[in-house]
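With one protein chain held back, the other chains of the complex are shown just where they sit.
Labels A, B and C are assigned to the chains in the order they are written; within every chain, residues are numbered from 1.
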Amino acid sequence: MTDPTQEIARAVDATREEVAALHAELPRNGLVVWTSGNVSARVPGTDMFVIKPSGVRYEDLTADTMVLCDRSGSVVPGSAGSDKHPSSDTAAHAYVLREMPEVGGVVHTHSPYATAWAARRQPIPCVITAMADEFGGEIPVGPFATIGDDSIGRGIVETLAGHRSRAVLMANHGVFTIGPSAADAVKAAVMCEDVARTVHLAFQLGTPVEIPQDSVDALFDRYQHIYGQDSQGGRP
Amino acid sequence: MTDPTQEIARAVDATREEVAALHAELPRNGLVVWTSGNVSARVPGTDMFVIKPSGVRYEDLTADTMVLCDRSGSVVPGSAGSDKHPSSDTAAHAYVLREMPEVGGVVHTHSPYATAWAARRQPIPCVITAMADEFGGEIPVGPFATIGDDSIGRGIVETLAGHRSRAVLMANHGVFTIGPSAADAVKAAVMCEDVARTVHLAFQLGTPVEIPQDSVDALFDRYQHIYGQDSQGGRP
Amino acid sequence: MTDPTQEIARAVDATREEVAALHAELPRNGLVVWTSGNVSARVPGTDMFVIKPSGVRYEDLTADTMVLCDRSGSVVPGSAGSDKHPSSDTAAHAYVLREMPEVGGVVHTHSPYATAWAARRQPIPCVITAMADEFGGEIPVGPFATIGDDSIGRGIVETLAGHRSRAVLMANHGVFTIGPSAADAVKAAVMCEDVARTVHLAFQLGTPVEIPQDSVDALFDRYQHIYGQDSQGGRP
Partner (left out) sequence: MTDPTQEIARAVDATREEVAALHAELPRNGLVVWTSGNVSARVPGTDMFVIKPSGVRYEDLTADTMVLCDRSGSVVPGSAGSDKHPSSDTAAHAYVLREMPEVGGVVHTHSPYATAWAARRQPIPCVITAMADEFGGEIPVGPFATIGDDSIGRGIVETLAGHRSRAVLMANHGVFTIGPSAADAVKAAVMCEDVARTVHLAFQLGTPVEIPQDSVDALFDRYQHIYGQDSQGGRP
């Protein structure tokens, strides 16, 4: 007989390790400075999630300092890291994980090129095939919403629900990405900044040619089904 | 009974270690090249401060090579590092630390995006929420002042006294930041370059939307009181 | 007597090592993010080639995970790495290696500055001598072609056959480079992004002066015959 309490404890520990390791990808890929940015991951088989503590430097993050939260975003009392405040963006992560059961992880950054598009409240148009592959078209802009209630989370969900894109540019703020797993959401954050930069550069010296919609559709469909290895990450 | 001389010696040593370690953040965050840039920190419980030696490469900086100065900016005779000339910006640091007793550390850089705004003598407008959080509005421009007397220090103090921003763009020169601690001033220098870059990118392809003043106020107020961990750095 | 099977096995192993090592140059030179980009190399004395597996992170690439393909781009059954899917760009590499027998290696990236030119479908004009040296004039644009058949490979070959440039900007897509060896193709990919960036910067503040055609010709001719060491890489 398996002990469900031990199973959950193991799942929590594994999720802590995963989230701590994924945070290292944010500075490595130039998406964050100092303590900005955060990753959350749903603990499989539960409605809890693990997230970065607030205001802690990336080099000081370990599995044990990650904060375990319940579905409302409250810290689980007595858990490792429960002496820390969770990320000040926790409410937004909790809202998304609660409202989108298919999402396993959420990433938030102020990566510079994507945030520049967000400051102009302009979606990133789909002018490169890598963007059609990853996002299936333009990357949309969400509403202007300030921290402190559910408005950021609601803005993310309203923009991304039913949208091909797994990234949203929240107006004047930054990027939120989602994925079936936290690793997939991190990949989406990396690719979002990459295409935000390339498309920015393309517009600096003229007007790039848009990709025909049927080609965008074909590229997106193919990438969802063929790219990568069968057993790897969020892509079949 | 405690020996006040030994206490001061310990405080000086701890400040040397802190300032040497903080200097490593400047090249790591892309704020400086070669020997440019410098950090100073007040020695707690004294009116002395520790600063970088002039023209020394970042990889050669150690706690012992940091220079100890009195409140006027003169090297303390016989102290470790007193065979070195202190940074050529020492007079400006001394002026700020003397006139602003609430300031525990000062940072100076020529970080490229911020210095580009300084060369145009344009304040950085507040169009991203991270800037409202950190700086409470625009980052202001200080006067054109050349090295050699108190005019740089005076320009910093006149611009920042009573201002929410802990960063000033000195005209045609570069950035000075202040903070309750040197670590906080370093964070401000990192965030200043980050927002200078993002806002630069935002203006390159159009005009970003400004954030309403009441939202700026709410974000700034919240960040001063909620962000981070209670026991960490300059933020409650 | 030499055993031809063993000789081929040794050649395959050496090519695997070479291709795995060359992949490390792509992130090191800022040409790729996450799993994008790929290098292929012909196995000397055969019509097989070695290429990156699909969707695998750069830090996880080893000689053994490289995929061995036949001239049509099909995985060689039973070979090391044959449990992996090869790069989704394999058909394009296979086409080029099949149609251009003088080519020993092919590189594909979405490097940001070059891809920005590709998104505007503008060739990079030859306004710096390094570009005359390496590419003998402008870097041309190939057709818009989507993945899934021979159209990308055909576009590369039709653009580069008889052209001095070893790099082509595939419309709305990215860069393909060729060379007598895979190392030479990697060098071309690095130099292509370098000149794409410098020429981009040059056009941002005005119009650069074009180099007279006879100077371009003289520089290209000289670089092919004089630069480098006799025994090194693809250059005499």
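Note that in this section contacts are C-beta pairs under 8 Å (C-beta built on N, C-alpha and C of every residue); 3 or more make two chains touch, one makes a residue touch a chain.
Everything numeric here is computed off the predicted structure, so don't read it as measured data.
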item: Contact set of the excluded chain (shown chains only); value: B, C
item: Absent-chain contact - pick from B:Ala20, B:Val43 or B:Val56; value: B:Val56
item: Of B:Arg71, B:Arg154 or B:His200, the one touching the omitted chain in the full complex; value: B:His200
item: Those residues of chain C which, in the complete complex, touch the missing chain; value: 29, 127-130, 187, 190-191, 194, 197-199, 201-202, 204-209, 211, 215, 218-219, 222, 226-230, 232-233, 235
item: Absent chain, residues of chain B that touch it; value: 33-36, 53-56, 84-85, 88, 110, 112-113, 115-122, 144, 146-148, 171-174, 200, 203-204
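The rule is simple: only the chains that are shown with their structure count from here on.
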item: Touch-based graph of the chains, sorted into line, ring, star, complete or other; value: line
item: Reference chain B; chain at largest CA-centroid distance; value: C
item: Chain ID, smallest distance between chain and overall C-alpha centroids; value: A
item: For chain A placed onto chain B, the superposition rotation in degrees, Cα atoms, nearest 5; value: 90
item: Centroid spacing, where centroids are CA-atom means, of chain A and chain B in whole angstrom; value: 32
item: Mean-CA-position distance for chain C and chain B (Å); value: 46
item: Residue numbers of chain B (touch at least two other chains); value: none
